[in-house]
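With one protein chain removed, the remaining protein chains of the complex are shown where they sit.
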Amino acid sequence: MKTTEEIFNLLKEKFGESIIEFKTGVPVEDFIVVNPFEIDKVCTFLRDTDSYQFNNLMNLSGVDDANGKKITGEQGEVKLEGRTFSLFYHLESMSLKQKVTLAVRMPGENPEVSSVSEIWRSADWHEREAFDMFGIKFLNHPDLRRILMPYDWEAGYPLRKDYKNPEFYQGMKVPY
Amino acid sequence: MGLLDKQFTDDNIIITKVEDVLNWARLSSLWQMGFGLACCAIEMMATSASHYDFDRFGVIPRPSPRQSDVIIISGTVTLKMAIRIKRLYEQMPDPKYVISMGSCSNCGGPYWEHGYHVLKGVDRVIPVDVYVPGCPPRPEALLEGLLKLQEKIRNESLVKKTA
Amino acid sequence: MREYFNNIWLGLTTVFIGMNVTFKHLFKPAVTIQYPDVKLLLPERERNRLYVNMDDCIGCDQCARACPVSCISIETVKSLPTDDLGKTSNGKKKALWLTKFDIDIAKCCYCQLCVFPCPTECIYMTDVFEFSEYKRENLLYSFVTLTPDEIAEKKNNFEKAEAEKSAQKAAAAAKKAEEQAAPKENKPSAEKPEDKKE
Partner (left out) sequence: MPVKTEEMILNMGPQHPSTHGVLRLELLLEGEIIKGVKPHIGYLHRCFEKHAEAMTYPQVIPYVDRLDYLSSMYNEFGYVTAVEKLLGIEVPQRVEYIRVIMGELQRIASHLVAIGTYGADLGAFTPFLFAFRDREKILSLFEITCGARLLYNYIWIGGLSHDLHPDFVRLAREFIPYFRPKIKEMNDLLSYNKIFVERTANVGILPPETAINFGVSGPNLRGSGLKWDLRRNDPYSVYDKFDFNIPVGEGRMGTVGDCWDRYFVRILEMEESLKIIEQALDQLPEGDVTSAIPKRVKPPIGQVYARVENPRGELGYFIISDGSVNPFRVKVRAPSFISLSVMDELCRGHMIADVIAILGSIDIVLGEIDR
């Protein structure tokens, strides 16, 4: 069983720049921040190496970090600058009984990340959900469609903190 | 027949008797559309199961809308589902009745405030006859709602449309 | 061939065993509750329709804040010092006229979170569950005991008192401005307490 710090040091040796930082000190959980375009390689390594065997992706969740600066444009439109989105990967090794949390940070304008659905099939629907709720694009995802919201939902991504609900959807009034 | 040509403009002895028989027949065999949406569907299942026994009131779940008289909207109606519910309702033959079961289908319930994907009340897409409050309503409450609906049907008239 | 007959045999016997179970139940009393005739005795902690005992309500708004679905809406008007509102059953003095206490039972999720913070235990859940309605408007329950006229009167009284107070304050401010013109001294504390209005 390895601690997150040990895993971080070992990964740093192997992948160098792709492993960005090790976050500790936050209550309860430490995590490793990884480059969004290298996450698939890191995950493949973590799954297939004998000393890790992270064969189970417990959870994958998107987060709107809500850290942008509000900038009001000329026409009064509000834009968030410098916002980021995060993804958290909770991995578990069922045979070695160890856990690790990975995270990636993406810029708010065009959040893109490599898909891990090839590595763990369970990621497929989790990623679709993150796309549906936050608009995070997963590169090389086999079937990136909305999953919970209707396919013709045009009002944006509902779990973003600046989401505004539309007045009508297909002739039905949405607000109370 | 005079009835269809609207020759009888007012109640008379024949009509009222026919009405009574028709209404009695109608209210004692309300076939329900076996269709659950959310949490309330579990209580609806409990109502049709052994302890409460919906069959006593002539309510039998039918899987098809074309064979049913009453649709119990049991649970949260989302925008994605509302279109289907409207279609199902339109497929039902007249006379048809709607029981809205639980807070969610009454007015969005706990999801009325921030529910971006919840229809706030099924009465925005189909007309509702009886509102059964509760989250979820006890099976007895649903039975009481059904009795209320039967009461409504009992007072229906062929000549004057009430519903 | 052997398997074929074995399957038939198994099919018959297992169905027979199952039938035996159901047959035995013929002689057991039925569990069905004959609802409209027989009603279950509900336990004392039963959580159904909300009820507010308005005699005890002090208008503290705690239930409305605890409610996750915001189905309780309370509006109050301050009473005049001359008004006597009486006391609640556990000895708290009432200081607010309740002009609105509405519970939208159609929205309520029966979670009982509003019951616990109440300081006078005036809001509680009863065992009444039979209250279906033909119209949804009827599910909006209003618990206010005052008549609309009385509410208007209380509001009027309060506004009058408020107007008097502000007039006094204006006078005081004018006086102060006069004073300020001579020696420079400011007392911001005098303005604050009256501004807060519920």
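Should a chain be cited, it is by its letter among A, B and C, assigned in written order, with residues numbered from 1 in that chain.
Here, contacts are C-beta pairs under 8 Å (C-beta built on N, C-alpha and C of every residue); 3 or more make two chains touch, one makes a residue touch a chain.
Treat the numbers as computed from the prediction; the structure is a model and nothing was measured.
Within the full complex, the chain left out of the display contacts the shown chains A, B, C.
Here the missing chain is touched by one residue of B:A41, B:V59 or B:C107, and it is B:A41. Of the candidate positions A:I20, A:V33 or A:L148, contact with the unshown chain belongs to A:L148.
Within subunit B, the residues in touch with the undisplayed chain are 34-39, 41-43, 45-46, 49-51, 61, 63, 65, 75-76, 78, 80-81, 84, 88, 110-111, 113-118, 135-136, 138. Mapped onto subunit C, the interface with the missing chain covers residues 7, 10-11, 14-15, 17-18, 20-22, 31, 42-43, 45-47, 66, 68, 109-113, 116, 125.
Contact between subunit A and the absent chain runs through residues 26-29, 55-59, 61-64, 66, 88, 90, 94, 97, 101, 120-122, 124-125, 133, 146-150, 158-159.
Just so we're on the same page, only the chains that are shown with their structure count from here on.
Inter-chain centre distance (subunit A to subunit B, centres taken as mean C-alpha positions): 44 Å. In subunit A, no residue touches at least two other chains. Partner subunit B is touched in their complex by these residues of subunit C: 30-36, 39-40, 48-49, 68-70, 104-110, 129-136, 139.
Residues of subunit B touching subunit C in their complex: 50-53, 56, 103, 106-110, 112-113, 121, 123, 128-135, 137-138, 140-141, 143-145, 147-148, 152. By the touch criterion given at the top, residues 79-80, 82-83, 107-108, 112-113, 116-117, 119-120, 124-125 of subunit B touch subunit A in their complex.
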